[in-house]
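Below you'll find the structure I mean.
Note that one protein chain of the assembly has been removed; the remaining protein chains are unaltered in position.
For chain A:
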Amino acid sequence: MTINTLAKGGCHREQMACFRKMEKVIVAMQDPDMGMKMRNQRLLITVIPHAMTGHDIIAWLTHKYRISEEESLHLGNMLVKYGYIYPLKEPRCLVLRPDESPYRFQTPYFWTSTRWPASELDYAIYLAKKNIRKQGELMEYEKERYSLLHKRINHTWDFVVMQAREQLRASKQRRKADRIVLECQEQAYWLINRPPPGVNNVLDTGLERPNNFSCRVTLNSDYYKREIEACRKALGRNRVKSSICLEGFLKYSEQYLNHDPIMQGCLPSNPWISDDTAHWTMNAEIVPVPTRLRVERWSFSFMELLNDAMGRREFMTYLEKEFSAENLYFWQACEDIRHGESSKIVEKVEDIYKNFLAPGAARWVNIDSKTMDKTLEGIKRPHRFVMDDAQMHIYFLMKKDSYPRYLKSDLYKNMLAKAIVPQETKKSVFPFMRRQRHSSPSPAQTATQAGEEEGLAKGAGANSAAGSHF
């Protein structure tokens, strides 16, 4: 069961889906065979049955989910904070202690998800009971809330007091042990649903997102007609085999592994760690000599080359030699239209026509006749995407022809050869610097699984900072 806000119009919204998951854990913990071993706990002179120690809880979680102790402590804490387990000693402190402190499972009757939302009326009855039972037993903040409620639901106050008296009478007829258990459970419930001031409210869902039903989509016949149209289009879509796609992800990840500072560290050093901005300076948009990793990336994909200002400049130099630079100029001009100001579109389209498309233009681009006709037609009513087809044609022309040849050219090879491989920043002269000088060990190096030789070698090669840690 989760908290469902039954909004107007009858659409349920599952908030806090985590409750269902936590309840699964709790049910597993109480499984008669594989669940927790419980024992009787003495509280002062009364014996409380079915209790367990904080230490037992952590051990069970660690074993069942095969996680570290730190994680089971965190998970156990969550279970306590959301009220599924409550402490017997110091009930107001909703923390899981990894020691012999006793805890109990909350009864499903008092699960937050069972009685959602907690009602003002019930809270008033609870406070009234406390007040009647022993005058002055209410805490300061409870007294304040009690008088606030008294003002707010004054019209039902007789009912509140009557209910409180009834419940107190009924509880007197129970065995003392049962009575204490019920009081503990109820108290735990209210500590979660009406937390004392200053205590973190775990049920806080943040900004109240107003449910604006005037603009909700009504599922009428128009909606379904649109959906059918969309589905028909989607059905006709070309789908690539999974195996090919997955291969693509693996390749990409592998290719960029050395370029991922979190995975493999970075040279000369990660500025966040060493407080040295050398890396950023070396990789600024335009530098005299680029770094090797950067030049390598130009060979990963055509877009990588084009997205890098220096890469584009180099490619342009190459194209000039081949007398096909107009292609790149054209592509750049089209990009400028796509991402630039709307007010300049007409003017820019004019320029493109003059420079690239008109017969006898200075930088005439070679586009197939079909695309040319379509583009010329479109220019009559210029808009942001009017050059798209032509731009795409030239893009693929460059990608299939000029780009691969560029990568094989001396121009590129020389660039790669003289590219910088930065030296790792020298270790600080002062060994007692507070901050960690070196990045955390490359994840590949900390791998303890067998057969990670390859990963280790890669890590050691790219990040020679295996050095000291403070």
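Note that in this section a contact is a pair of C-beta atoms (placed from the backbone, for glycine too) under 8 Å apart; a residue touches a chain by one contact, two chains touch by 3 or more; residues count from 1.
By definition in this document, contacts and distances are computed from a predicted model.
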UniProt name of the unshown chain, from "Septin", "Guanine nucleotide-binding protein G(I)/G(S)/G(T) subunit beta-3-like", "Actin-related protein 2/3 complex subunit 5" or "Dynactin subunit 6"?
"Guanine nucleotide-binding protein G(I)/G(S)/G(T) subunit beta-3-like"
Can you say which of A:V47, A:L148 or A:M303 touches the chain missing from this structure?
A:M303
Full-complex contact with the absent chain, from A:C266, A:A333 or A:V365
A:C266
Looking beyond the chains shown, say which of A:P91, A:G248 or A:P404 touches the absent one.
A:G248
Among A:M38, A:A59, A:M78 or A:L191, choose the residue that contacts the chain missing from this document, as touch is defined above.
A:M78
Had the left-out chain been drawn, it would touch chain A at residues 13-18, 21-22, 24-25, 61, 65, 67, 71-72, 74-75, 78, 200, 206-207, 209-210, 212, 214-217, 219-221, 224-225, 227-228, 230-232, 234-235, 237, 239-250, 252-257, 259-263, 266, 270-273, 275, 277, 280, 283, 303, 339-343, 385, 388, 435-436, 439-440, 443-444, 446-449, 452, 454-455
